[in-house]
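A single protein chain has been omitted; all remaining protein chains appear in their positions.
We call the chains A, B, C, D and E, going by the order they appear; numbering starts again at 1 in every chain.
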């Protein structure tokens, strides 16, 4: 976190002038943050950074990515009562949001581990908070996918509708040799077309499991399978995840990792 | 949205230099944003503002707070193909996140409407995005509760543990006559104490329904009920909501409105 | 002070590139800041923060809020001659402006101490500097009143003219149960109306002393006095302050604390 | 005003989310800003810019620098009731602060007009607001003096104490041929020394009137008067201003223009 | 350009308060920007944006990427004399710097056009100005290469020295399936190793022409040539460019496009 960014996060919660905490007589206290339910820890680095910025020292035995159990103490804090009471909420919000995402991601990753499929998130993230949400996915064992429109190119249905796949692909190639190009398709025929054009990645969007299996098989037949990464996408929820993972594709991207995960519950208690 | 804030949200998604869209031949196109499931619309104002900033004109018949049905067209867009393809994701993310919160809030509000109880959110919000999340709660019919530590004072269990309720209350009073003071309690006895001190609001935290009912009744007996607002809080989920709402309290605050709501699904389609 | 804010204050005075001080051979020096007239010290915390940021160490025996006498040494500094000469002005400006406000505030507070009335400032503050001006009022013993339009609601004459008192009050109540609501009135009748509506605070604006006394008395008669805070406002200057303070009201708000206070004089001298 | 700067000034007063004004039914209204006492108008440009940014149209017949009379209407506004009520305070604060400074400046300028002396302000300005305060001085007919440590060099008593006048002057010359160099002195001997070194400006600091007259006369004798600008400085208040202005110097700098001026009173009234 | 960014560029040149231009009586004038030597035009979009922001209207017949001849008028301007005189330098600086880069790039591109090799720039760019420098390269017909460490991965000599090529490659793969991975090598053996690992791009760093030719030939023999992009790098100057371009590689990256190009000369003249 950059210093101005960190301070803006704190100020969002403190407001203009938190006179109440300023007036309280300052005491040296101990406090601890505990997790209240099982999950995967994420946001610990951010929480430590926040307390450090406020002059509160922290000690801990867990690290981001660890599986923790309800009741575990995550951080032991020592410092000014004012500083702890004034800044705890932001640290807890980082922990809650990021661990929630990491926990759901890990669950998906574990479910599909035997298939070798990568679980990726999407760009469906909270405006202004994408970096932290993608980091949480990674901590959970998932893949961050692209961060923005600059770092890789996806030719989506709307691009194809306006420009056609070939023309869109030509412009994508012109945009720089260091970017991967992905093409979104909805049937086997288009997948073959995309592979023949030279796409690095093909997104099989909203296809059912049998269509995907068939598409993979045709690509193999045509000796096009090895040169592309195959990604399945489109409202793939947990209950359908396993069957998708076993179709022979490489990546499953799941918007729900960020748009439908709930927070993990944490609390801070003064000793 | 401030101009720099709006541009930072867009830049988070566009990245340093979205060469692909810059290279595409620009065309004047029509596109529409549709909602894919039933819910309460929120974030429309933000979406319109985003497209307007990018030179894309929008027309619409719904407004924030309206109940929409899966399949409804929310926005008709007309403008540059580059501008629409380059900026759609941020608008969709505002709509998805904010409508998700508004939808859950409205559900809680409707369930409890006959009781007159206010449904409020908490400070458990995504860092950097609180203003929009609280606005979504309001659009859903909920109460924004306090925005930060400056605008009102809550004396929580940790404050009481360190300073005692009376001393904490004294400092709270010194912090300005224009702020409401809330005291968090866990039993009837402390609730009476808080009311006698003069608290504007009393938070009945993690109390079960029968304890709340009893506490309300004792406060009435002691003629303290009318001078305070009573708020119930502490992991009150939807299935328990109604019984809490019928205890005679004034406000129920629910962290889940922001920390466990999932997005409403929206998509953009080029005509 | 946030780091970027602090650095912007320094850069406002240093400019793009203070080559003169950069060229001077650096020496380790001692310097001291003295106050040149009697007053109440404020801005000391900010001055120390500034010197600390520039690597200059400071020692001191006074604290913000102390009454100091012309000639007193406020800060003893030790550090790089370049750093001290390059950054002193900003520290002195904080001290001068904030101590000036604190000094005037304390004078008003002391004059009215026997009455129990609170002396509050207003939103008539220098754009961009409100937090520091309100902090200075507090250091002087005054009340910060509201910081912005979000943290509390005042229904003013213009609101009443456009919407009527009752309708305006209804919208104010909808804006959140955690905000205090104040209504501005200019006669006893409206004060009674405001109290009956349930206003937390009533601002008696531009009333003369006898009208205020009468209004207080009517409110008492109608058993409405105890449920509201009464604030007198409207060009109340020092010479009229005492008579207003003895009318039985709770708060006097004075724009002059920030808009007509002059600086306290400070200087820095190298040993 | 830069867009982000303007929006930050507005946000300082509006706060996170001014729900009350958002809830009020919007109406098209007329309003006017009047000045309540005689003075010199300044900040009009800023006020117009603010209302323009908020979509409120303004018409006016006065301009910055005009002498206005208590009761004059300064701005006629037409626009959304929400926008006017939500943003008026910032516009009024610019008008009040800047016109207060311009009024005091004009008074000093008028008093000394027959002498040809320039009235200048200093760097004793509110942190973050210097540009506007210096602009107000100029609108009042005064000279802005230097804006920061970069744009011109002043060798002050502290510099001389540490480095000696000659050595400090040598470094000042090295700092760039496009900067004027001013040397602060406290007696005639040092003034002569400074003039002989080649200073562009000599600040006669804290000298009494007779010493200044004598110093001017010696400089003339030595044929050094014409090559330097002479500036008198050091707590020169209004009552002493005329006698200083008649000593034959060129500039009088007065910290009080910014540190002891009070606001001019303005109000906004809805029609 | 974002609004705050644009305004900061302008403020860097205008400074705190350009009183001189503010005092000049404003006139409606025509002016034109001419290029003084032959080259490739770039920065025109930025220049137009700047004048538009300042209320100056511009008309033009050229576009970015066009070859222009010394003496050509690039922009015809019409607007306030103050606005044009106050803001011209920044527009000229964009034109000069960006056209200089585009001109050199085009020269390299044209020299090697028959080989099909892409000319790319590097990350050796002016801090804070990379986006504009890379855009200029593109306008000249070059490839922007990666923008930052996030959007693609290059395993450089220092990485290999510390971690070994294989281990570094393993971590690179873990960093996301949407990123291309490039490996820097200095001999044929390592190039083969890199290709076998699966690198998307191999940077042949500081190899002489004959070694490159040999490396390409070995890769072909081993059937590894088609699956990788080959990039030559390392102080390849214009005089050596052609021989490198004819070695059978795909990309030549040249730091000199940004670190050793000189500006193209432009001037603004008032009619």
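Following the convention adopted for this analysis, contacts are C-beta pairs under 8 Å (C-beta built on N, C-alpha and C of every residue); 3 or more make two chains touch, one makes a residue touch a chain.
This one's a predicted model, so the numbers in the text were calculated from it and none came from an experiment.
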*Absent-chain contact - pick from C:19, C:117, C:168 or C:232*: C:19
*Of the residues listed, A:39, A:100 or A:144, which one is in contact with the missing chain?*
A:144
*asked:* Applying the definition given at the start, please give the residues of subunit D touching the unseen chain.
replied: 118, 120, 143-147, 150-152, 176-180, 182, 200-201, 229, 250-251
*Hey, which subunit E residues sit against the chain that's not shown?*
8-9, 12-21, 23-25, 27, 29, 31, 81, 85-86, 89-90, 92-94, 96-97, 100, 123-130, 132, 147-151, 153, 158-159, 161-163, 168, 171-172, 174-176, 179, 235, 255-256, 259-260, 262-263, 265, 268-270
*Where the unshown chain meets subunit A, residue by residue*: 2-4, 130-131, 134-135, 138, 144, 147-148, 151
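In the analysis below, only the chains that are shown with their structure count from here on.
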*Could you find the chain whose CA centre sits the greatest distance from that of subunit C?*
E
*Overlay subunit C and subunit D by their C-alpha atoms and let me know the rotation angle in degrees, rounded to the nearest 5.*
180
*Please compute the C-alpha centroid of subunit A, do the same for subunit B, then give the distance between them in whole Å.*
23
*Where the CA atoms of subunit B average out and where those of subunit D average out, how many Å apart are those spots?*
45
_Quick check on subunit C: which residues sit in contact with 2+ other chains?_
15-16, 130, 144, 147-148, 150-151, 176, 179
